[in-house]
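For this depiction, one protein chain was excluded, whereas all remaining protein chains were kept in their positions.
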Amino acid sequence: MQFSLGCELPYTVADQATLILNIEAARSGRQTILSEELDTGSVTPERMEDGVTGNRFLRLHLPAGEHVIRYAATVEVAPVKLDASLVRETPVAELPIAVMPFINPSRYCLSDELARFANREFGGLEPGHDRVTAICNWINERVDYERGTSDTTTTAVDTFAMRAGVCRDFSHLGITLCRALGIPARFVSSYAYGLEPPDFHAIFEAWLDGQWYLFDATRQAQLDGIVRIGSGRDAADAAFASHFGSIMSKPMRVWMDRTDVGGEREPTIEAVSTVAA
Amino acid sequence: MQFSLGCELPYTVADQATLILNIEAARSGRQTILSEELDTGSVTPERMEDGVTGNRFLRLHLPAGEHVIRYAATVEVAPVKLDASLVRETPVAELPIAVMPFINPSRYCLSDELARFANREFGGLEPGHDRVTAICNWINERVDYERGTSDTTTTAVDTFAMRAGVCRDFSHLGITLCRALGIPARFVSSYAYGLEPPDFHAIFEAWLDGQWYLFDATRQAQLDGIVRIGSGRDAADAAFASHFGSIMSKPMRVWMDRTDVGGEREPTIEAVSTVAA
Amino acid sequence: MQFSLGCELPYTVADQATLILNIEAARSGRQTILSEELDTGSVTPERMEDGVTGNRFLRLHLPAGEHVIRYAATVEVAPVKLDASLVRETPVAELPIAVMPFINPSRYCLSDELARFANREFGGLEPGHDRVTAICNWINERVDYERGTSDTTTTAVDTFAMRAGVCRDFSHLGITLCRALGIPARFVSSYAYGLEPPDFHAIFEAWLDGQWYLFDATRQAQLDGIVRIGSGRDAADAAFASHFGSIMSKPMRVWMDRTDVGGEREPTIEAVSTVAA
Partner (left out) sequence: MQFSLGCELPYTVADQATLILNIEAARSGRQTILSEELDTGSVTPERMEDGVTGNRFLRLHLPAGEHVIRYAATVEVAPVKLDASLVRETPVAELPIAVMPFINPSRYCLSDELARFANREFGGLEPGHDRVTAICNWINERVDYERGTSDTTTTAVDTFAMRAGVCRDFSHLGITLCRALGIPARFVSSYAYGLEPPDFHAIFEAWLDGQWYLFDATRQAQLDGIVRIGSGRDAADAAFASHFGSIMSKPMRVWMDRTDVGGEREPTIEAVSTVAA
């Protein structure tokens, strides 16, 4: 499928500031950027592409004044879809070293603290993609999606206890429960087709059977309508914007439209992967 | 039933210290102290009895040196037992003012944070003694009783997430889930017949239908073998010993034996109350 | 001094709800209610006055619909003012039993966790009213007063670490540091003259030399312009409104004007107490 997407981020800088953005569609074998345009006004951005994650960072040195950063792209996504029931887990004993950090607890994903719960609740299920889907179902049925119930300090343990949050919190809890079972998992920021209202979306990936598979515990986006931006251990690594200095953000705008002709999509039932292993 | 019980608490004081103890059997219409003996060595204790809770505090001013505090008593308990299915809850709208503080969150019982969970899980059950029993069952089935998994800073939210604790933590979680539903609940410290190894025991009370009923989420003690010591909002109010100054406790000893003749007790199925309303 | 004060609280009730309010000026030997008026519309409030704290609770059973609760009063305050340097602390060894719960940690005041800090920072100061003033100065100089930096789950330990909060957080931190030193302290909700914008105000009291003395770590109100409403272990006990059922609050209004003729007040330098011991 093909999407036209983008965002517009206005800022006011009092003195001078450094802004690090992670808003551009990731380059990946399974999503092709047909065209893209970045407008940073009179400021020349510095580009940094992380070789490991593929995250594309922009660093901008902004002088005092009003600034609007605008990004627009047309992206073709062609995720791999597999029969979920055939996707197995890889035992800890066989994980490659590159994915091992993703079983460690992180800022928002205190997998050590939820280990007993995860093992009692999901430890008896057959290892595999379906077990991670069971985790997403558990979250979706028990956590209220409600704006204003969490903030930037909210951990997955808070969400587990308080049973409310937004997409970021749902992802953190999903990641945490996976790691507690020994399944590597990471945070993914994205554009998501069909999200109402349009916004950046947080989902997560679990490493199963040799590659990363997408999951969305909020069930708000279809996984084949995802355009990835960044990934990391949790939201601390994959913020779309980080500010340093006297800078204030103003209300932003995000959009995403489908630009190819296509019939109604069926609900995804397959395992979906959008990055090469 | 009639019990012989007591404790022996050794201390080393480096300089001088104040010790506040809450180890004596409470005076209550439903437990009668047949005899008791307190040995504080050469130190004369100051007695303070809390008119509201009935807690009996001893305050001791200890000079440098070795001290052993010894308490022994014979106590007759005659709890009220009622058919649990007949014990109803009192709606918040009708609670007397004296019990209202026991629906507020406290140091270890963050009932505000577990409100959504409590209402999703237990909100649909018929209000009454059986609903509090359902809470105790839930805790007993999902939390591991394991020494060393908690400490003096552990809250009920920690226990809810980490799924392990000791009697104090089980009580805190029971209290918390009750309060989250609008049921007044408080912490009770006690001597408990049959506990292995013998120790002080923490249980809790919920205020239902006009009086306080005992509950033990650990299921380690039978409720008609409880001799109450103190009560309060949580363990912060009902410590058996509080130290001020350069004082160190050494291993203590607690005992409790049945002293009347009696057949085997049946497992308690009734609602049990050991204090007058 | 004499003040005209009050509040107006609008609510929307979807089905039916119980509302518990603590908005009326407390009755105390040192503040005299010259006149007061409560308007609860067609609903008859139930009155509950706590014998220990003097808190005056109103319980209202509200049917579906729009409701406005309005309270207005004229209050004369005549606080006791003493030379602060003469006000001593009472050692734990001599505290009366009624104030002992106020050295225990509570929901928002985790005095056990800040004990080492408090003793390192304030342990060497001369015990007395001036030491509590030193605590207030410490807070005032190091914590940013900033709306939106805390929420209803924020504890004094959070505020200690994050260094930002509102009056409620400043009070909790003051109380916590006092208790960590063995000084009984409690939360006080109030009307405060000169507060901009007008609002309910949270301050705290420390028990020194036989009575409760007022402190305001925010320095936003003068202590002789305080009309007390309620008090308790922390904000969990002294909420101005607690809701049960399908009820939503709308923006409220609080006011307070001086109604006697008076010259400019001097900044308070004395120890101020507004309740009888």
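For clarity, chains are labelled A, B and C in written order, and residue numbers in each chain start from 1.
Heads up, the rule we're going with is that a contact is a pair of C-beta atoms (placed from the backbone, for glycine too) under 8 Å apart; a residue touches a chain by one contact, two chains touch by 3 or more.
Keep in mind that this is a model prediction, so the values were computed, not measured.
Only one of the listed residues, A:Ser85, A:Asn137, A:Thr153 or A:Ser246, touches the absent chain: A:Thr153. Of the listed residues C:Arg47, C:Arg116 or C:Lys250, the one in contact with the hidden chain in the full complex is C:Arg116. Interface residues of chain A with the unshown chain, by the touch rule above, are 18, 20, 48-50, 52, 57, 59, 61, 91-93, 97, 100-101, 104-107, 109-110, 112-113, 152-153, 182, 232-233, 236-237, 244. For chain C, the residues touching the chain absent from view are 113-114, 116-117, 120, 142, 144, 157, 160-164.
Just so we're on the same page, only the chains that are shown with their structure count from here on.
Each chain gets one centre point, the mean of its Cα atoms, and the points for chain B and chain C are 31 Å apart.
Here the spacing of chain A and chain C, counted between their Cα centres, is 44 Å.
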